[in-house]
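The complex is shown incomplete by one protein chain, all other protein chains being positioned as in the whole.
Per-chain residue numbering starts at 1, and chain names A and B are given in the order in which the chains are listed.
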Amino acid sequence: MISDIESRLKSKFPDSLLNVVSKDKRITFSVKKEKFYSILSELKDIGFDHLSDVTAVDYIDEQEFELIYHLWSHREKIRAIVKVRIPREVPTVKSVVGLWTGAQMHEREDHELFGINFEGNPNLAELFLEDWEEIPPFRKDFDTRKYVKEKYYQEDEQYPIVKG
Amino acid sequence: MEEREIAFLTIPFGPQHPASGHFHALLKVDGETVLGLEPHPGYLHRGFEKLMEYRVHPQNCVLVDRADVLDPFSCELGYANAIEKIAGLEIPQRGRYIRTIMAELGRILSHITWIGVLSMVLGFDSANKIAWGDREKILRLNEIATGGRLYPCYLCIGGVRRDISQEFVDETSKALDYLEGQLSFYDYFVFKNETFVMRMEKVGRMSAEEAIDLGATGPNLRACGIDYDVRKDEPYEAYPEVEFNVITREEGDAYARSLCRRDEIAESISIVRQLLKNLPDGSYRVELGPECITLEGESYFCLESARGEKCFHVVSDGSPCPYRVKIRAPSFLHTLTEFPYLAKGSTIADIPAIYWSLDSCPADMDR
Partner (left out) sequence: MKKLTPKVIKSKSEARAWSVWVINYFTACGFMELLPWVGSGYDMERFGILPVPSPRHADVFIIAGYVTTKAAKRIKMIYDQMASPKYVLALGSCPMTGGMYWDSYATIKRVDEIIPVDLWIEGCPPKPENIGHGIVMAANAIKGGLKGH
């Protein structure tokens, strides 16, 4: 079954798949940004009806965000992972709300914590933070210890340092 | 004839509310009917995943307990397994058995707490007090094995921190016998109680397709007929070596979800009994050198917590602290997509029953 899925996607999107790894009932696709929505749509048609998660990772040295979509097929009991890289300067990507309703909240969380813009998501209002004025807190250039030291501790006060 | 103005009222199901945990929702109502629900989470947000990037892996094993306050052991299990997958470590059999025993005891604890909270919000104080007294049996077992009642901090990378004693094995058997007797009491007192059935049956119903589209997992999904249980579909720890059933129901309403959880308590009791009977001897932990701290790689580990599918995505780049940790919390979608969907069209008085039948933990949702 996994080999069928692999060959079907390879034949349909020959230039968009950068890397395919299949191991232990899991397939991992690294795809180019241009066709990633069609690839996800194709995977949904194949039978991956459960979207577990939409994760974002900030690779600041490479100036890219990586979005990772975790999918599961209830019928075949296979997991598929789709990874796509987007530029850090203009992090805009198409939303997958049309395919899975549950994606709306995952994307809203990533928008708030990373600053990624999902086009087509009906509501990207703030979720966890209220009146937040700094940069999105999960980005690598936001140092939470420096922020806390400046905001909550007096200038000469000792506070525990665990990692330098 | 005068023109009558119709206005809709917005009621806060506020953060300070006996039936809401620490979660805020705005209900748009017309009389008694709820037309829409807008969730406002974030009252318990700590930025957990960011905090984990500043601590080394053994410190994170202790911190990650508190990501889900009602089922802490599942978080520890997930993080330790994700790191062990990157390192390629093989845990000895006794360690795996002990971990599975603690995980199942944690599941029983979470479900009994859920019975208590659900009874409290339905106005059934007696069941609430009795259930929260029964929790003490399992917390006592936690204390014997690990020293900590609620947040065990027992797991480490490579196994468990210390071995279990004969006292633990004896006390666990006694506690399981007691809980099995209590289950038949709860059947008669709570689950077959006419008022309980009337308040939960046909309330908050969803079909299988809707549940899958909204992202439901755990007992919420199994009550709609889909048999997705990570312990059977992607087995981990000692689950391949025990026999248990995956509990499903067809109706998809609040009562079906409650019965699914009640049956899961019985299955967990049977799993722990099997594991205690076949507990192997040997070491419970792999001795690790400093090379286990500087790991490079990425892994995605899924497990079945008491609430549903919980997954840990860990990216490590060779430094002692992880580069990125993402916790897929089951309560995130229960509260933010399923609850608004099910609340539409119901009455105000049914809102607590729907909310707690989904068994969501606000600390798990916000992280």
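Criterion: a residue touches a chain if its C-beta (ideal position, glycine included) is under 8 Å from a C-beta of that chain, and two chains touch if they have at least 3 such contacts.
From a predicted model like this one, the values you see are computed outputs, not experimental measurements.
Only one residue from B:Leu26, B:Val56, B:Leu89 or B:Leu150 touches the chain missing from this view: B:Leu150.
Considering the complete assembly, chain B touches the hidden chain via residues 15-18, 21-22, 42-47, 50-51, 54, 63, 66, 69-70, 113, 116, 128-133, 135-136, 139, 149-151, 363. Although one chain is not displayed, chain A still touches it through residues 128-130, 134, 137, 142, 144-145, 147-148, 152-153, 159-160.
The criterion applied here is as follows: only the chains that are shown with their structure count from here on.
Separating the centre of chain A from that of chain B, both taken as means of CA atoms, is a distance of 24 Å. The part of chain A that touches chain B in the complex is made up of residues 25, 49-53, 55, 57-58, 68, 70, 72, 74, 77, 79, 81, 100-102, 104-106, 109, 127-130, 137-138, 144-145, 162-163. Against chain A, in their complex, chain B makes its touches with residues 41-42, 45, 47, 49-51, 54-56, 59, 212-215, 217, 226, 228, 233-234, 300, 302, 309, 311, 313, 315, 321, 323-324, 326, 328, 332-333, 336-337, 366.
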